[in-house]
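Missing here is one protein chain; the remaining ones are kept as they sit in the complex.
First chain written, first letter: the chains are A and B, and each begins at residue 1.
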Amino acid sequence: MRDVYAIGIGITSFTRLEFPLSEIAAYPVMMALKDAGIKEIDHLYVANMGGARVNHQTGLASAVVDTLSLTPAGAEVIENGPASGASAIKQGFLAVASGMHDVVAVTGAERMREVNSIEATEFVATLTHPLAEYIYGVTLPSLAGMFTRAYMEKYGVTSRHLAMVAVKNQNNALLNEFAHIHQAITVEGILDSPEALTNNPFIADPLRFFDCCPVSDGGASVILATREVAEKTGRPLVRLAGIGQATDTHCVHEREEPTDLLAVRRAAAQSFKMAGVGPLDVGVAELHDAFTILEIVESEEVGFFKKGEGHLALERGETQIGGKIPINPSGGLKGRGHPVGATGVAQAYEIVLQLRGEAGKRQVADPKIGFTCNFGGFGNNVVCLTFAREN
Amino acid sequence: MSVDLEKILRPIDHEMPPFPPKYMTIASGEEMVIRQVTRDEIPDILIHVAPLMSVERDFYDVVAARVYAELLAYYRHRMQDEYVLVAQIDGELCAVVNGRRVDGDTGMSLHTLALRRGLRIGAHAFAAKMEYHMDILGHKEVLIVAESPIGFRRWMIEYNLEKRFEIPHELGGPPSYALTSEIFERARGTLVIGRRPVPDALLEKAMEAILPPSDPPTPPEDLLAATRSKYDPTGTALILQRWMQQEKEEK
Partner (left out) sequence: MKREIYAYRCRKCGHLHYPYRMVCAGCGDNEHNEFDPEPLPRAGTLLTFTKLYALPGDFEVPTLGLGIVELENGIRITGQLHIDDPSSGMKVIGEVEIVRSEEYEEYYGMVFCEA
């Protein structure tokens, strides 16, 4: 296999975007091509989950490649739920590593705010098992709520820990001009004040409003290429060094240990093994905090902390931008927003930016290895990426 | 003669006990005051409502246009028994809610307009309005309709409001829903929130002036950008703004 490098990155604001989905997908590619200083690609991968259902648009890749005047380059859509983004990056990697293509663009895009939040939540709920989960009214927040309760009872995680994740990530998002949520919150305001129940009502008890990511529109793109092409850009070399992917039972109730996220554990281990590094080598990570509990649990499952100790590391401030292992300096899904198909690519965007040292006010001190965890379904399809800076 | 006509046109308001101001800590940790405004203060609010009439999202345009009309009617004495409450943080206008007394037993909830988003300020303001009707005006029920799907979900379904479909609501005539005293008592914990009395300094700041909202909802940068390719088609609003700014500076 050939080595593969991330040579260009682009992103849109994550917010409500009043543009066609195809343009939300195309715009970051344009930015990424500018960033890489190139004009042509061999192939385009578009990560998207809801185009057909939410935006009534199918064949999105053909629309995007033409919008960008990149025809006749090949193009296709990759749909893998909320892990579509990292899955598309994986396809791009395979294309370059195999020698089939030299330069490919990967873009992820979603336009969920075209419908109201009830419909958006219901669209994401179609990920659940149709007969054993969906019919009961199960949504992703409800799966997360049940998971959170089990986790709290077993490991002593409290609402306060969850609130600390929310506060940290919304504070980080204040430093990210592309983030959806630019609003500082305090633990006092969302948990302790006499009015906290109105400020921060329950969504899926014990999860509350500020434990859940917003519904966002947005797009992000990464250009992948061979070393030869990467060297011509004259930019810091960031190699996509490891990819891991694992699946788990479709129904959450079938998991042997209800508090484990085995797919995260396995995907992360694979990704680190391929990159030849360990979790403690990681200098900056973007984890999939669609719900605050997930940041804590993923930080354990990927190996940053021991199982059941992620919340203690959080208490010690180790996951802050200045901490031992900064998690979600971009604001994560909680602060940056979660346009489902775009998230995996946006995580890679942040890591490449951090490894290049171009993250400005939210720059982590000199990271050499960066890591992303993109979590599909409720942990039934997880893709982890490891990036390494080479010069 | 004209003076006499005005006497006929101008409705005579009933005595309504004032809403005692209250305050609460919101999600950002800031303290917010909710208080009733007098007629004199209406023009200070209208200037901040007007721009929202062109925000074509989440029904801001409809709600702002109607709030504007209702507030103006109150100011010019063309609406009977109306009241207006505002929510302020450090003087800044964060929400406007209004309604009216229909009779001694019934209230009519008009609008809830939030000017700062993401902090659930609308929920606080709406709750204050319900408290005013039930606890202070002594109403037995408040008639409510929603103009947006989210409003419908939040009030009609979450509070399980009773149907009063035989009564057309004053907001455009659709069938009404009612918050009854029974539902109100059940939901007291979430509807009667905040603390009294408001500390003097906080109240003084709020009374001093109604300051403009710091980050009100705005219309999209360029409504037609999607169909034109001026600047760039997908305009990350931010990048677009920056480029436009740069261009201005270069000129």
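Operating definition for what follows: a contact is a pair of C-beta atoms (placed from the backbone, for glycine too) under 8 Å apart; a residue touches a chain by one contact, two chains touch by 3 or more.
Since this is a predicted model, take the numbers as computed values, not measurements.
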Contact list for the unshown chain, restricted to visible chains: A, B
Full-complex contact with the absent chain, from B:E158, B:E182 or B:E204: B:E158
Selected from A:I9, A:L33, A:V77 or A:V138 as touching the chain missing from the view: A:V138
Identified contact with the non-displayed chain, of A:T12, A:N48, A:S87 or A:T121: A:T121
Touch criterion as defined above, residue of A:D205, A:E315 or A:D366 at the omitted chain: A:D205
Touching residues (missing chain, whole complex) on chain A: 118-119, 121-122, 125, 129, 131-133, 135-139, 141-142, 145-150, 153, 201-207, 251-254, 258
On chain B, residues whose C-beta touches the chain left out of the figure: 153, 157-160
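In this section, only the chains that are shown with their structure count from here on.
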Averaged-CA centre spacing for the pair chain B and chain A, given as whole angstrom: 36
Residues of chain B defined as touching chain A within the complex: 24-30, 57, 118-120, 123-124, 127, 148-150, 153, 189-190, 193-195, 220, 223, 225-226, 232-239
Sites on chain A touched by chain B in the complex: 11-13, 15-20, 23-24, 26-27, 30, 67, 116-118, 177-178, 181, 183-186, 188-190, 193-195, 197-201, 209-210, 219
